[in-house]
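A short worksheet on the structure shown next.
One protein chain omitted, others in place.
Here the chain labels run A and B in written order, and each chain numbers its own residues starting at 1.
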Amino acid sequence: MHIPDGFLSTPVWAALDVAAAPAAAAMTRLAQRGFDEKRVPLLGVMGAFVFAAQMINFPVGAGTSGHLVGGALLAMSLGPAAASVVMTAILAIQALVFQDGGILALGANVFNMAIGGVLAGYLPYHLWGAGRGRRVAVFLGGFLSVLVAAVLALAELQLSGIAMPAALLGVSLGLFVVSAVLEGAITLAVFQAMETLHPDFVRQPAGNRSRTLGGLGLAAVLLAVVGVWFASASPDGLERLAENLGIAGRAKAFLPTPLAGYQAGFIQAAWLRKAAAGLTGLALIYAACALFGRWLAPSRQRSA
Amino acid sequence: MNPVIEARDLRFQYDDGTVALRGVDFRLYPGETVAVFGANGSGKTTFVLHLNGLLEGQGSVEVCGLPVAKQNLAKIRQKVGIVFQDSDDQLFMPTVLEDVTFGPLNLGLTPEAAFERAHRALHQVGIDEAAAKAPYHLSAGQKKRVAIAGILAMEPEILVLDEPTTFLDPPGQHALAELLRGLPQAKLLVTHDVEFAAALADRAVFFEKGRIAGEGTVAQVIERFGWSRAVIPSTG
Partner (left out) sequence: MHHVVLEQWSRGQSFLHARDARAKIPAVLGFLILVATAPAHFEPLALICFLLLIAGLAAARLPVMAALRRAGVVLPFCAAFAAISFLAGEPRRALSLLEKSYLSALAVLLLVGTTPMPQLLRGLDSLGAPRFLLMVAQFLYRYLFVISEQAQHMRMAGRCRGGLAGRRARFRAAAGALAVLFSRSYERAEKIHRSMLSRGFDGRIPVLAAAGFQALDAAFLAAWLSVCLLLRSAA
């Protein structure tokens, strides 16, 4: 689910942009390190592959068909960091060229699909991909990659105050589960076909089982669980939630008085406040990118 | 005269165990054009990939007296320009001009010098007007010309073309032959196109199962190995 612009409330998209920028930068750095650095073309062509894969239909029954989403499959073949970079590039091209997903919402989409979805999709393979439960792990990876991304998106929409009646929520969760099962089945089928074609196409997870990776994957899944809980609690968005929890009141109390006075004067107009918030968000994103760019600089010299 | 390329007893095996070259001996002299024939899978492309060190087998390859080895690769890749079969593999930059300047910039030229070479090369292959275009908007023949321009801009001493006529229509093939005839470099043409080879090559070699099974003039090789569909008319 690609969230377009105009759906998320300003705090939500701004926060997710701020969160996704360094996360994507870290993934980029990892992908550059863990991968033969001269393989920029490989990741690019694999992105084109995922795009093109959507043209191949998988029959589901009742005259409908589905297609590969690809995050988990990429993670199991190229590794999670590289998969994350590829998915981020895909989302950027989709937003720019195909108007599929927004620009301000790019952070949210990257967070859901390229980070959360990919990490969650790799987790089962990471844990059980080497053992007898391999097939189950591959299926579960595809399943989780779609479900986690969809649930995160749903939670963000709810946070933004797009209310959804409980009945509809149940229906959409059901739909998510169906498409997640489909992705699991497709991922497994393609994975097996790939492995038969050339064993090197898939990664063997046994050797390098890092704790961090497992932890991150688990965190993504947990986040999605929280998302479900949150969505089913069905609060009317962030503001109502903050009100309910009393955060708003407390935050006001904590604000030092000079700023409060300032607020009364200069930042009186609501639009100005919001614009300021938006600009601050952008500035933060920019700063984060610039910082990570600096941090990346040595490796960038070599490989870009 | 010293050969510009000299391969001695070159052998190569792919990772999956396929033995692709079983002792190739070959020489290319300055200014000459040699056609390379052989069945599909006989090792022609594999051989070509050894000429600038993209693959490394046993035996030896020397380019202008330099052994193809890690420390010489940068120099050798400047001397040997390879035009690959599928132009799409070669035109990876977003615009034609950027693609043609890719090589010169890697050689360490300034952007100005690289631009100048690129424009000269594009002019040489006769498509100056395409400089600002994106590669995917070009026809197959134009793509091939740009790919050749990308190599010419590096000013190599040896041109290697792997199946240059595939995807080209007859006028495109004719134009390519004219273009190549006008270039002074030593040339190696890997091709299944007998007429094209006959029009350009001074000599031909025939690959069979990873070896050079025979050589001679184009007509001799064709006759000896029965290498044509029908009668062989020469395009003069």
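Note that in this section contacts are C-beta pairs under 8 Å (C-beta built on N, C-alpha and C of every residue); 3 or more make two chains touch, one makes a residue touch a chain.
Only a predicted model underlies this, so the values are computations on that prediction, with no experimental measurement involved.
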Discussion item. For the chain that was dropped from the view, give me its touching partners among the shown chains.
Written reply: A, B
Fill in: Residues of subunit A (touch criterion as defined above) contacting the omitted chain
2, 4-8, 10, 13, 24-25, 28, 31-32, 37-49, 51-53, 55-59, 61, 68, 77, 85-86, 88-90, 92-93, 95-100, 102-104, 157, 161-165, 168, 185-186, 189-190, 192-194, 196-198, 201, 269, 271-272, 274-275, 277-279, 282, 286, 289-290, 292-293, 296, 300-304
Fill in: Where the missing chain touches subunit B, by residue
49, 52, 54, 74, 77-78, 81-82, 84, 86, 88-90, 92-95, 98, 101-103, 105-107, 111, 132, 134-137, 150-151, 154
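Everything that follows uses one rule, which is that only the chains that are shown with their structure count from here on.
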Worksheet item: Once you find the CA centre of subunit A and the CA centre of subunit B, what distance in Å lies between them?
Response: 45
